[in-house]
Each structure stands twice: as C-alpha cells, then as structure tokens.
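Here's the structure, in structure tokens; my notes come after.
All protein chains but one are shown at their positions in the complex.
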Amino acid sequence: MSATFAPRRVWAPWRSLVVVFLWMMHLSAYTLAQASTSSPGWLNPNERRSGLDFKSEDLQTQQNDDAINPAFLWVDQGAKMWSESATPQTPSCQSCHLHAPTSMKGVALKYPQWDGRTKQLINLEKQINDCRVKKQHLKPLSYESDELLALTSWIALASRGMKLEKNIAQNLVPAFERGQAFYEKRIGQNNLSCAHCHTANFGQRLGGEIISQGQPHAYPAYRLEWQKMGSLQRRLRACLSGVKAEILPFGSQELLELELYLNFRGQGLRLESPGVRR
Amino acid sequence: MKTVLPSRRELIQNALALLSLCAAPFRARAQSAEGQSEEFQKLFLSLTKGAKIKEGKIQITIPRLADNGHSVPLKISIDSPMSQQEHVKTLVILSPRNPRPLVAKMNFFPMNTKLNMATRVRLNGSQSLWVLAQMSDLSWYSQSAEVEVTESACLDAS
Partner (left out) sequence: MGARILIPPSPKAGDVIDVRILIQHPMETGFRHELSGSVVPKNVLRELRLDFNGLVLLDAELGTGTAANPFIQFQTKLFESGWFNLRWVDDMGVQGSERVQCFLRTS
C-alpha cells in the first residue's frame, strides 16, 4: 500500500459477503459429507480396502516387487520421455518440471481437478496433453497409447504410498454429485449399478473371481487381462462392457465425474500405482 | 508260539497297498505323452527323438488356479549341479491345450548353481503343463502339473 495516501475508514460490504461465502462453503462441505456417507455406494473409512487384498499371493508379489512388475517397462519409458526433448526446439518435461520423483510428489492425487483455463474437469491424461500442446507445441497423445501410459505412470509413481485425500472444491460439487449418482445408478442389460458389486458384494465371488471394492488407487495399472498397462478409464469401460452398458468414450464427462467420485470414495487408501491387477 | 492269522480287514488293506505299488509304473508311462493329441505326440517325438523319458529331477511350481490365463507364473527347479560335466542342456515347456503347444525352448549352460528359473506362460484353458529337460548326457526327464484356468467373470470390451 502506498504511504502517500492518508488512510480513511470506509464501509466495506465485501467483508460481510466474504463471511457469508465462507459460511456457505462450510455448509456445502457439510452437506456433501452427509450426502456421501448416507448413500448406497459409500464405504466407511475402516471398511476401505485395496483391491490387492482380494488378489492371489502371486499377484501381490508381482505388484510389490518392482523388479518383476511388468508396469515398470512403462515407467522406464515415461522416465525417458520426461527427460528427453521430442525435437531440438521442444522443451522437455524436465526443463520446466525438473526431477519428477521430487517435483511430482502428490500431483497425481490432485486429479481430476478443475482447469480454470478451459473451464472443465480434467484428469492427469488431459493435463499432460494440455502441456504438450500449449507448452511443448507437440501433438496430444492418444488415450491408452504406450506413451501416454508411460508418462502417467511415471508421474503417478512419485505419489506412490501417499494417501488419497480428495477435497471437493465448491465448484466441483455438482460434478461430484453426478459421479456419485452414476455410481449408484442401475445400468446396462444386466441392470446393475457399480454399488451392487463393489459396495454391497465386495469379497464375494463372481465366477472364479473375488469382487473388489472398485478402488481407483492402483491405476494406471498392468492388467493381466489386457496384457499391458491401462488407465482407470479403461478399467471403468471394462466394467461398463461387463454389465452390457454403453461403453463411454475416453475423456468423456461421465467418466471424469466417476473418477472424481471414486477418488473421494477411496480416501485414506494409499496410492499403489503402478499396480498389477487381474 | 501261536500263529495269528491276518484279519479280513488287514488282508484287504495289504492288497490295496500292493495294488498302489503296481500303479506306479502306470504313472511313469503317462509321462511319455500317450493319451495326448496327435499333434502333441508328434511334437513330443520331434523333441525327444523317441528317447526314454525318466522321472524325477524336475520340480514345477504353478498356481493351482490361475488368476488369468494370459499370464500364469511358473517356477521350475531342476536338481542338477549345472557344472561342465553335468548340467541341463535344454528345457522345454509344453502346453497340450494351447493352439501352439510349444511354449518355450531354452538352452542353458553351466553356471555352477542349481537351475531355478521362473517365467510367465499363457494357457488356453485348464490343462496339465509339461516340462521336459534334456541333460548334458542327452537323457530326458519330464514332469507335469495341473492348472485350472477359468474365463474372466466379466466380458472386457474396453
């Protein structure tokens, strides 16, 4: 503040507005918590378990040993892409973001989040492509390409072991609620909601397999069924095909909102990415 | 001294024990690919050239129920010093129910430590996985292990 102006008392109605706004945010957070915990999709904090708990010892060993975890082939590729420039004129990711294991700590956990510039919900994949196009002047990478999976798994690795702590900002509450509604809605020819299997029947068998809680914290993951790495959205699409519902396209609003909901639902679990799943 | 005759129960038990001893050679014969498909038998013959297949030496560790047929962890341990004089020359992994039964053929060389190897195989349904090993003296050993492979619970069209 400039010292040449003599201070004078002014009536500041904005102060009252700030107080009211803060009170409303508190109320919204309270309402959000109430809405979630009473919903059929919700799991109490002490009930939340990693999908790895429902898997065989062989699979657990495969995930827990970096030396034999096939996902690390993509992580290695991501590390290489991070530090290399695609062309001599292109800045590498490292030139701005420096050493990923340090600079990217906690970053993967923040997604999906609101992008102020494009005014939409984005996930880590969209953020990477946004950076590629705007800052590196490169073409975006297609969903489920080895390159995009490599970068997402390299970035996610920096947050491995950190707890999922999703705070839903005020402007994301509607998106969150839509994600929650999707999770609890019956869909597809099988007329099942996600909650039917992953909340009401986790731990039970479906065919020869034990149903998990549908937690998102191990993705991107190497899935034996795919014989390669895949994103959380690919896993959600697999579930949609499982109940014979319409398979939503990669990057669609519904899948992003579902990701947002799942990350909130899984709070307290520690990130396991890059995981290994069946 | 009084002679105690065996009871009927004891007689039956002894007879069953004798029968199980006689059954052992039947198991060994099963290792020579009899009862398998013609294609598999041809492959077996092309590898072993009709040599007598011995039992023993090979230990297979594989899950009884596979998580997913696309990737089944397999461990093979062979009782051999892997010295210059005595070592495993060739290891062959076969899956009779796969469209191409030859999974892998590996040549090893003396490494002065027991052969403990691991890999991941793809199995097209429940079957007995076969492992054949040719030693440096050109003798063949075989072993098999059963694995259950189920279809994935949900159709994945992702």
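Letters A and B mark the chains as written, and numbering starts fresh at 1 in each.
Please note the rule applied: a contact is a pair of C-beta atoms (placed from the backbone, for glycine too) under 8 Å apart; a residue touches a chain by one contact, two chains touch by 3 or more.
It should be emphasised that the depicted structure is a prediction, and the values quoted were computed from it without experimental measurement.
A.B. asks: Could you run through the displayed chains and say which ones the absent chain touches?
C.D. replies: Touch partners of the hidden chain, whole complex considered, are A, B.
A.B. asks: I'm checking contacts with the chain that's been left out. Which of B:I53, B:L115, B:L132 or B:V149 qualifies?
C.D. replies: Final answer for the missing-chain contact: B:L115.
A.B. asks: Consider the whole complex, including the chain that is not shown, and state which of A:F72, A:Y111 or A:Y261 touches that chain.
C.D. replies: Residue touching the absent chain, from the options given: A:F72.
A.B. asks: Which parts of chain A face the unshown chain closely enough to count as touching?
C.D. replies: 67-68, 70, 72-74, 76-77, 227-228
A.B. asks: Give me the chain B residues in contact with the hidden chain, please.
C.D. replies: Residues 70-72, 93, 95, 98-109, 111-123 of chain B touch the chain absent from view.
Simple rule for what comes next: only the chains that are shown with their structure count from here on.
A.B. asks: Using the average of all C-alpha atoms in each chain as its centre, how far is it in Å between chain A and chain B?
C.D. replies: Taking the average C-alpha coordinate of chain A and of chain B, the gap between them is 45 Å.
A.B. asks: Provide the residue numbers of chain A that touch chain B in the complex, in ascending order.
C.D. replies: 55-56, 58-59, 62, 206-209, 224-227, 230, 234-235, 237-239, 241-244, 247, 278
A.B. asks: Chain A touches which residues of chain B in the complex?
C.D. replies: It is residues 63, 65, 67-68, 70-71, 73, 150-158 of chain B that touch chain A.
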